[in-house]
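Missing here: one protein chain of the complex. Every other protein chain is in place.
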Amino acid sequence: MEAKDYKSSLKPIWCPGCGDFGVVQGIYRALAAIGRPPHEIAFISGIGCSSRIPGYTTAYGFNSVHGRSLPIAQGVKLSNPELLVLCAGGDGDGFSIGGGHVPHAVRRNMDLTYIVMDNQVYGLTKGQLSPTSPRGLKTITSPYGSLEDPINPLLYVLAYGCGFVAQATPADMPGMAAVIEEAIRYPGFSFVNIQSPCVTYGEDEQQLTEHKKMMKPLKSLGHDQTDQLRAMDLARAYGKELYTGVFYKNPNPPPTYEAMVKLRQAEQAKGARPRERVLDMYLQK
Amino acid sequence: MVHDLVFGMAGSGGDGVVSAGESLLGAAAAEGYHALMTKSFGSQIRGGESSCRVRLAIEPVLNPGGVLDVAVALNWEDFFRFGAELPLGPNTVLIYEEKAGAPPETLAKMGAVPTEIIAVPVTEMAKKAAGTDKAKTSIILGVLSGWFAIPLDSIVKGLKKKFGEKAPEIFAANERALASGVEFAKTHPLKNPRTLAKVEGKKTQKLLCDGNDMCAAGALFAGVEFFSGYPITPSTEVMQILSRELWKYGGAVLQCEDEIAGIGAALGASFAGRKSMTASSGPGISLKSEIMGLATIAELPLVILNVQRGGPSTGLPTKPEQGDLFQAAFSAHGDVLRPILAPTTVADTFKVTIDAFNIAEEYQTPVIILSDQEIAQRKEAVDPIDTSRFELKKRLVPTGADLDNYNRFKLTESGVSPISHPGLEKGNYLGAGIEHNEHGDPTVSGTMHAKMNDKRFKKLDPLRKRKDLFEVVGNPKATTALVSWGGSAGVCREAVALAKAQGLDVKLLIPTLVYPVAEQVYLEFFQGVQTGLVVELSHQGQLYRIVRMFVDVPKGVVPFCRSGANPFQPAEIVSRLRELR
Partner (left out) sequence: MGTTPLDISKLTLVQALDLAVLIEEEARDRYEELADQLSLHHTPEAAAFFKKMVGIEEKHRQALADRRKKAFGDQKRTVTRDLLFDVEAPDYDEARVFMSVHEALRASLRSEEKAHAFFADALGHVKDPEVRHLFEELKAEEAQHQTLVKAELAKLPAESKVNPLDYSDDPVGED
C-alpha cells in the first residue's frame, strides 16, 4: 500500500494554503505505513472545514453532523472491532459543540484515533471565535476581543486519562505522519491535536512558516513520554509553546472496551434462547 | 358471578400496593385469566404515594377498564391524590383501612358514592397474624380472595416464589396474614356478593409482561445487534432488558453520555452494517432530532422507540400522552419522511417492533415506534405469540456488477439502492449529512438535491399500501366511525364492542402506520361515514390534524381528545358517539 492508494479523486474545497492539505497527506502516509486496505478503514467526522477530510480518502467515510463524530465512531467500532476507525474534526466540532463526548470516548477507551485539526477559529462559518481562540482574540463575533480563556485540548484529554496524547503540525510533515501512525498503532483511544492553520481567518503568526520556527519536538527536549504528570505540565504551555510529538503514551495499555465486550459476549453466549423462543423469558411460571 | 373485575389500590410506597397488584396479576395469570395491571406513582423515587389498577377477565382485555369494581384505600390522602385514575361509582366496593378513619367529605363531593363501604382493620390484623404491620397487603389479598373468589392457591404460590427460598419465616408469616384476610371475608360477607367466574377448559401458560418488555423481545426476535441510549422514563426498561440479553446473541449495548450520543452510536452501528436501535421519550427525542435527519439523508436503517409521556418539556414523566405525533412526523429541518408505527396493546408491541425493524432495513430509513407510558408499563397476562408467522427483512446489499464503480445512492426505480458496509471491498463510499450525488460525493446542485429528495420519498411509497399496517374493526358499512391510534385504539376496540351491545353500529380504523398518512385507506374508510370521532390522548388531537392535511375528512367526524394522564374509557367513547347523532 502506498500513500496514493488512500487518496480519493474528490478535489478538496479547502482554501489554497490551508493546513488541512498537509494533514490529509500525513494521514495518507500513516495509513500507507500501517498498510490496511482502504475498505477496512472507517473514517468518521463531524462538520467543519476539516470534517470534509474523510471524503478525500478512499476509506469508508462518514461526514456526519456537527460535534457527533465520536459517538458515531464508537458505534462503528463496537459493531465491527476489526475495522481501523479514525475520527476527525476541528476544534469547534470537538471541543465546543461535541466537547461533552470527548471525556466519555476517552474513559471508554475504544481503539480509535481522534485527530483534531485545531486552528483556533471557525472557518466554515466565516471566522468566529472558537473554543481554542486565545483570550483577547478579535473576530467577527468578538470585535473587541474575546473575554474567555481557551480550552486546552491536550490537558483536557490528559485529565481523563487518555492513553495516547500527541501534538503535531503540518509544518513538520515527517513528524506529523509519524505521530499519526503511532497514534493509530496505539491499542486504545488515541488523540492527536494538529495545529492546522486557517489561511483565511487565522493570524499571520499562526501560519506554517511560523510553526517551522516555533515548533519544539518533545523528543529533542528529552521528554519521557511515559511520564503522565510531566506530560500534563508540558501541556499547560498550550497556546504559548508549540510542542510537537508524543506528550503521553501509556506504557501498559489496559484492555480496550471492545476487547471486554468480546469477552462478555463469549461469557453470555450460552444463555441465548433461540430467537423464535425469545418470548419465553416472560412465561408465567 | 362476573366475568370481568377491575381492582384499584392506593397507599404510600411503603405499603407495597403495587407489589400486591403484581401478586394478584400473577395469580390470575396462572389460573388462565386475562389480566392487566397499570401503576401510577408520585414523583418520589421511593416512599411516595403509589397506586395500581388490576383488571381480571375471562375474555381478552385491551385497556385497564373504567370505574373500579373494587377500590382499596390504605389511607385517604394517597387514595384521593390519584383522583380520576381511580374512579369510583355506586357499584364500587370500597375497602379502607379502619385506622384511616371514616371516609372524609371529599368522597361525597366526588359524586358517585359507593353504596358498599367497608372498614378492614388491616394493620391490626397484620400485626396479629404475621407479627408485623408490613404484612398489610397480604391481609388485603386474603380479603380480596375471600370476597371475589381469586384462587388462594395461586396467590400462595406467588408469595412462596417471592419469599419462600430466601426467607421461609417471612413466607409463613404472610401465609398466616392471607388466611386471616380470607377469614375476615368469610365473617363479613358482602351485601351484594360478586365472585369471579372460573376459567373453563385448558389453561394456557401466559406471558406476563409489559409493552417495554414486548418491545425488547420484538427487537431480539428481529435480530437487533446493537442498542445505545440514555436512561429516561418511561422507556428505560427496554435498555435494561437488552443490557441483560443482547450480549447473549453476540450484540452489544452502550449506555451513552447523553441522548445525542445514544442515537449517534446506534447510527454508527447501522453504518457498520448492524441492525440497531435506540429508545427514549419526548425530551430525549427532541435531542435526537438532528441525527434522525442524518439517518434520513444518509439512508441508514435505524429503529427509534419513543415511549410517550406527558409534555412539553419534563411535563408528566410517569403518565401517558399521545402528544408526540407532530414531533415524530415533523421534527426535522428539510423535507423528511420517516415512517411512524404505533402499537395499540402490550402484545401488539412485539409485532410492531418487528415491523419497524423490517421497514427500517428494507427501505434504509429511520423508523419511529410511538408507544406510550400506559402500554409500555402496564403489565399484562397475554397469550403466547406464534412467532413463526413473522418474516424478517434484510438490507439490499451490493453484489457483482453493483460494485464496479459502486454508486451508494444510485437512483433506482424503487428508490432503494444497495448499501455497502465498511469491510466490503470495492463498496467504499462517503456517507454524509451533506447532500450527495449518486456516488456519494458532496454536491450543492439543486437538481441533484431534488432528485435525491424524490428518491428518499419514493422509496417509502409502498408502505401506504400495506394492508397489514391498517386494521378495520366492526361492520365496514357502518356510518358511524372511530379512528384511533396507539393505546387509545385499544380502548376503542372495546368501545366498538360495547356500542354493538347497546345496538349502535360502529366501525373503527386503526392505523399502525400513523405516518405517512395513507390517503387511500382513509378515503375508503370514510366512504358513507356520517359521524365519527378521532380518539387520541392529546390536547390538540394530533392525528386528526395530520390526517386532515392529506384527506378530506367528513364534516361529521370530529376530534375527541384530551391531554394525557387519564386514558379514555370505552363507556365515555360510546356516550360521546351518541351525542353526535
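Per-chain numbering from 1; labels A and B assigned in written order.
Here is the rule we use: a contact is a pair of C-beta atoms (placed from the backbone, for glycine too) under 8 Å apart; a residue touches a chain by one contact, two chains touch by 3 or more.
For clarity, every value in this text was computed on a predicted model and none was experimentally measured.
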The chain left out touches which of the shown chains? A
Chain not shown: contacting residue from A:P12, A:G161 or A:G239: A:P12
Would you mind spotting which of A:L70, A:V85, A:L154 or A:V199 touches the chain that isn't drawn? A:V199
In the complete complex, which positions of chain A touch the hidden chain? 2-4, 11-19, 21-22, 25, 29-30, 32-33, 47-49, 51, 66, 124-127, 170-171, 173-174, 177-178, 180-181, 197, 199-201, 207-209
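The rule is simple: only the chains that are shown with their structure count from here on.
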What is the distance, in whole Å, between the centres of chain A and chain B, each centre taken as the mean of its C-alpha atoms? 42
The chain B residues in contact with chain A across the complex are 26, 29-30, 161, 205-209, 213, 217, 220-221, 223, 225-226, 228, 245, 247-252, 254, 256-258, 260-262, 264-274, 276, 290-291, 293-294, 298, 350, 381, 384-385, 387-388, 421-434, 441-442
Complex contacts: residues of chain A adjacent to chain B: 10, 37-42, 44, 47, 52, 54-55, 58-65, 68, 70-80, 82-83, 100-101, 103-104, 261, 264-265, 267-273, 275-279, 281-285
